[in-house]
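Below are the structure tokens for one structure; questions will follow.
All protein chains but one are shown in place.
On to subunit A.
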Amino acid sequence: MAEIRNYTINFGPQHPSAHGVLRLVLELDGEVVVRADPHIGLLHRGTEKLAETRTWVQSVPYMDRLDYVSMMCNEHAYCMAIERLLGLEVPIRAQYIRVMFDEITRILNHLLGIGTHALDIGAMTMVLYTFREREDLMDAYEAVSGARMHAAYYRPGGVYRDLPDRMPQYAVNKFKNANTVRELNENRQGSLLDFLEDFTQRFGGYCDDYETLLTDNRIWKQRTVGIGVVTPEQAKAWGFTGPMLRGSGVAWDLRKKQPYEVYDRVDFDIPIGKNGDCYDRYLCRMEEMRQSNRIVKQCIDWLRKNPGPVIADNYKVAPPPRERMKGNMEELIHHFKLFTEGMHVPSGEVYAAIEHPKGEFGVYAVSDGANKPYRLKLRAPGFAHLAAMDEIARGHMIADVVAIIGTMDVVFGEIDR
């Protein structure tokens, strides 16, 4: 009798739902997955090694390119690590700006995560709706840093500059007539904070829209309830963080447990799931977006009332203001040294972690006192999640593997680094 062998397929890297360059070798028994073997490294760019040959500040833009859907959060962890090594105090206004943009980033990330999760499961309208909202948030990124994705806005000691008083406007062109442009510019008349406030007011309604499309949809529930179940014990053992951990009912959030910046001054709740399946994680992300919206609102209120510096005034670390530099020898030298040699960070090692939209994103840096890191290690939450692929996907069907990839919200920038 002929030997019966399982069917092995190569899922990706060229696959519509591989979320970039995931290569997954699936061993199938019919449609049922016997073994899922994720292969990583196709997007490896050697960020950690590159950082060793660049000054501390020069690596900030590399952080954007790690998890390229939650750019500023990556920067945040990196800047925090440097600040801890330096023992540097960040001005309170900069802390609020950072918290606000971290939460904007969380919304950005979850919008993409939920949108593509739904797209993987076949509800393609979701992704277009969520991208509509992402567009507004990207505009906020652009207003503040000039770049829509790779912002490089956070700096050791604060943020690059204060929030702008006006938003970029659309202009009339071949495809957009005056009326369209007026409509598009309607909420861009005021400052960035006005624009964001308008967004936070609309955003709740958008979340309700998404929920009408998915939350009670029977097909959506059939596809996600009971799929990819992770028990709290497993989640802890596998090093899960973020919604993957909270979806299993573990109330762990660095923003609450180890508050950094001003998270202890803002009011928010952390949602947790119950069953640890894809559906609970989806609900968690949905609620996290609403909570982030709440935080952004509070930050806007605070930022309106409290002007102040947004970057530390230690000119050994942060560049001096340009006007002062023009007339002052001391500050000209500081400027020159900062932009040629860069800052020197006292020797030592540090681990700084933040509650990244995907989980705990940590930066472990070792400094030998030079102007660049001796060693940099990044803890990417997605790496631990993807590593559990085999355990989670085993016994499920191919269609569920797709749902699981979606629920892990994998982004290869951070996993392959």
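Everything below uses one rule, namely that a residue touches a chain if its C-beta (ideal position, glycine included) is under 8 Å from a C-beta of that chain, and two chains touch if they have at least 3 such contacts; residues count from 1.
In this section, contacts and distances are computed from a predicted model.
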Original post:
For the chain that is missing from this picture, which UniProt protein name fits: "Electron transfer flavoprotein subunit alpha/FixB family protein", "NADH-quinone oxidoreductase subunit H", "tRNA modification GTPase MnmE" or "Peptide/nickel transport system permease protein"?
Top reply: "NADH-quinone oxidoreductase subunit H"
Original post:
Quick one: which of A:220, A:252 or A:302 touches the chain that's been left out?
Top reply: A:220
**OP:** Determine which one of A:15, A:148 or A:202 touches the chain that has been left out.
**Re:** A:15
Original post:
In the full complex, which of A:40, A:60 or A:119 touches the chain missing from this view?
Top reply: A:119
**OP:** May I ask you to list the residues on subunit A that touch the chain which is not drawn?
**Re:** 7, 9-10, 15-17, 31, 118-125, 128-129, 132, 213-214, 217, 219-220, 222-223, 397-400, 402
